[in-house]
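Missing here: one protein chain of the complex. Every other protein chain is in place.
Then we have subunit A:
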Amino acid sequence: MTLLDVAGLTIRTGGRDLVSGVSFSVEPGGRLGLIGESGSGKSLTALAVLGLLPPGMTASGAVVLDAPGAGRTDVLGAGERRLNRVRGRAVSAVFQEPLTALDPLMRVGRQVAEPLRRRRGLRGRALRAAVLAALEEVRLADPERVARAYPHEISGGQRQRVAIAMALACDPALLVADEPTTALDVTVQADVLALLDGLVAGRGMALLFISHDLAVVARVTERVVVLRDGRAVESGSVGEVVRAPRHPYTQDLVASARHLDRALDWRTP
């Protein structure tokens, strides 16, 4: 059984193809990396998987989500009601910018409570306990204080942890992480990456991990798809792609990653 099957995904706006014929699939509990430079169509692909393409864009091809308990959903053809049942449970997401991912006017605790209340039907004390547990699970020190804080009162790394807690609140079968560490300080990056890695493994969740950074993708995923100008130019296991890149673009990516590694004398595990 395949959890997510993307076949020939093409995203078009104003007569221009932003993504052309991209195909990949993710098994339950599997991990796939989507890598490519800025503007290569990674985020649009992620949004298509969530059925959240911006208005004015049309998608063709197929995006099928088949999560246990949520049924088989043709994301591109489904209506908003159907998608709202799938989102959160079958698939959820963490985005790049932790600053803007939280509502500035709402206390953090209330934002984390929202999906828990709606999906798990929790109220009152049980809801409050679940919020604190969710914040603890993403290893936020002093969850009580964080729950009471407004987003601008906590750091970028803390905000991203909160965003992860919200994405995991409904126990999705698949987590889409679109450059979740790109906007963070390097030291915080490693922590958040390790946290994400651990949580996904612990829950047996599948992961679609998006990054422009080969080293980061190599750390958390098993397989990668390399995107360039909206096309998948190469795909395979991380080992294969790093050891023997076939497409010139991938060779560049690997070479520059190795170059950086050597320059820093810093080896990826």
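Observations, loosely collected:
Everything that follows uses one rule, which is that a residue touches a chain if its C-beta (ideal position, glycine included) is under 8 Å from a C-beta of that chain, and two chains touch if they have at least 3 such contacts; residues count from 1.
Going forward, contacts and distances are computed from a predicted model.
Think of the chain that is not pictured: of "ATP-dependent DNA helicase RecQ", "ABC transporter permease", "Cytochrome c" or "Carbon-monoxide dehydrogenase small subunit", UniProt labels it "ABC transporter permease". For the chain left out of this panel, the touching residue among A:G36, A:G109 or A:P245 is A:G109. Here the missing chain is touched by one residue of A:L65, A:L140 or A:A167, and it is A:A167.
From the options A:R31, A:R89 or A:H212, the residue with contact to the unseen chain in the full assembly is A:R89.
Among A:R72, A:R123, A:R148 or A:H259, only A:R148 touches the chain left out of the display. For subunit A, the residues touching the chain absent from view are 47, 50, 52, 55-56, 80, 83-89, 92-93, 95, 97, 100-107, 109-110, 114-115, 118-119, 128, 147-148, 150, 152-153, 163, 166-167, 169-170.
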